[in-house]
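Please find one structure pasted underneath; my questions will follow.
Shown here: the complex without one of its protein chains, the others still in place.
After this line comes chain A, so read on.
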């Protein structure tokens, strides 16, 4: 996959990076990780989880029954970890490039501000 990940997809993979989570935890941690900007709804979340599972990026780690209700824990596969790492690297280098240019901009005289 060469196209950059969508932000919600990126955040879901990031949440799962250090260990399996169930659906509710994914929603909460995605919200925390994005500073409250990305609030996933359950339908959207499960659509994304289905797609990521189809692509072999995540997998069902285990199932538990809590309060008589089924909970599935989703974990990152090796493919998913590789993809997340590649995209994180891309974002880091983009951000670094942008920051270094912004520094040069503040160092140089700005046009129209003579």
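Note that in this section contacts are C-beta pairs under 8 Å (C-beta built on N, C-alpha and C of every residue); 3 or more make two chains touch, one makes a residue touch a chain; residues count from 1.
One rule holds for everything that comes next: contacts and distances are computed from a predicted model.
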| item | value |
| --- | --- |
| Undisplayed chain, where the name is taken from the UniProt record, one of "Na+/H+ antiporter subunit C", "Vitamin B12 import ATP-binding protein BtuD", "Cytochrome c oxidase subunit 3" or "Integral membrane protein" | "Integral membrane protein" |
| Chain A residues touching the omitted chain (full complex) | 23-24, 27, 41-47, 50-51, 53-54, 56, 59-60, 69-72 |
